[in-house]
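Complex shown without one protein chain; remaining protein chains in place.
Our next item is chain A:
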Amino acid sequence: MRSPAQNGGRRLTRRGLLGGAAGLAGAAAGGSVKADSLLDVPPRGPGAPLSATSERSRYVHLARTPESTPGMRPVDPSVAINSKAPIDKLVGSITPTDLHYERSHSGVPDIDPAQHRLLVHGMVKQQLVFSMDDLRAMPTLSRVAFLECTGNGWENWKTASPDVTVQNTHGLISTNEWTGVPLSYVIDLIGVDPRSTWMLAEGGDGSAVARSIPLTDEIIAEGILAYGQNGEPLRPAHGFPLRLFLPGFEGNLNIKWLRRLKFGDRPFMTRWETARYTQLQADGHARQFQLRQDVNSVITSPSGMMQIRPGYNRITGLAWSGHGRIDRVEISTDGAKSWREAQLAGPKLPKAQTRFQADWVWDGKPTKIVSRSTDDKKQVQPDRAAFIARTGTNALFHYNAQQTWAIDQDGKVRNVLQ
C-alpha cells in the first residue's frame, strides 16, 4: 500500500496555492487536498487487502453525538441519555446501522440470544414462552420506516442556541429496514381475546422499560416483533435480539430487548406514559398517549454551523410523517414569505424519511431558509408561531414546528426560532 507521505511534496504545494477555500456547506470530510488538474490526481496502484467487514474510508468522519438534556453537550457517554445521528452528513434516506440514533433508560444490556425469552400472557388463549429460534421460524415481514425519539427537536422549545448543528436539533430520527414477525401473526397464534384493547410491552434492560400499546387495526397490521435491521441481526443499542417496531409511533413505544407482552383491556399507566412522554400544555394539563409522530421536515444542508457562498447552492433535507407518506415539501428562502415546491428525491415510502432538494442561487444578502412538509393525510407541518400558540413551550416532547436557519452576510448558517 502506498503511504500518504509519498505524494506529500505535491500536496503541500497544492495546499499552499489553495489558501482558505475550505469550509463550504456539504464538504463532507474536510482536510483532503484538491486535485484541480487531472495531473494532480494520484496515480493508480494496488489497494489494501480485502477484509471480513468493510470500514469507512479514512477520509470520511461520521459519528453520533452523545447528549444529555437539552442544551447539555457534548457529554461524557457514561452520563448521556441519547446519541444523535449526524443527519447533516448523511445522503439518501437510509441511516447507516451504526449511526442510527440511540436512546435508552438504563444503558445497553448484553443479551445472549440463546438465553433470551419472550413471555406472552394476559387476555390470551395460550400463555406461551418463545425462544429466538421460535420467532425466527415464524413468517417474516420487512419494512423500511423511520424511528423518531419524541425528544427530537427539543432544543428549540424555548430558545434557539445559535451554535448548534442539525445533528443537535434533529438527530433523534433515523430510517432503517426492520425485519421480524408480524405482530398480527403472534396475536392470532396465541389467541388474543378480542376484548383486549391494550398490550403492555416490556424490555429486558435494567429499568425494564414498559409501555402500553393500543391495539388499533393499524398497529396490529403494521407492528413487527423485529430481530433484523438493515439485513443483519439488530445491534445491541437497538434492542438485540428482539424489539417491538411500530412504524410512525413514538420511539419509546418501540420497546427494545423485548421480553414480555401482556394483553389487557386498559392502559397500564407505567412511568413512561405518565411521568415521562406526556406533554405539558400551557394550562398545566398534560397530553397523554400522544403516540403518533407528526408530519415534520428539516433542511440538512445548508444547516446550522455551515457556511455558504453567494451563487448556486443546493438545498436538501429530510421529511417524514407518522401519518403516512410525504406528498409535498415546500421551501422558503426569504424567511417564510414565499414558498416553492422542492423535488422529492428517491423512494417516497409511508412512514419513512424522504429526501428533498431544491436549486437556490443566494444573492449574498442575509436571509432565512425554512422547509414545510405535507403528508398524504393532508397534515401540514405547522410554523413555529402557530405551533407554540397551540402547545405552549413546556411540552418537551413532540416538537414538529418548521425549522428556520438564518444566513448572515458572511454566509454563516445559524439556528433561530423563526
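Note that in this section a contact is a pair of C-beta atoms (placed from the backbone, for glycine too) under 8 Å apart; a residue touches a chain by one contact, two chains touch by 3 or more; residues count from 1.
As a convention for this text, contacts and distances are computed from a predicted model.
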Options "ATP-binding cassette domain-containing protein", "RsbT antagonist protein RsbS", "Cytochrome c" or "4Fe-4S ferredoxin": UniProt name of the undisplayed chain: "Cytochrome c"
Absent-chain contact - pick from A:Lys34, A:Arg271, A:Lys377 or A:Arg390: A:Arg271
Given A:Val75, A:Leu128, A:Ala345 or A:Val416, the one touching the chain that is not displayed: A:Leu128
Touching residue (missing chain; options A:Pro42, A:Gly71 or A:Gly191): A:Gly191
Selected from A:His285, A:Arg314, A:Lys337 or A:Arg390 as touching the chain missing from the view: A:His285
For chain A, the residues touching the chain missing from this view: 105-106, 119-121, 126-131, 134-135, 137-139, 141-143, 182, 185, 187, 189-195, 197-198, 200, 202, 206-208, 210, 214-217, 220-221, 259-260, 262, 266, 268-271, 274-275, 278, 280, 282-292, 347, 349-350, 393-394
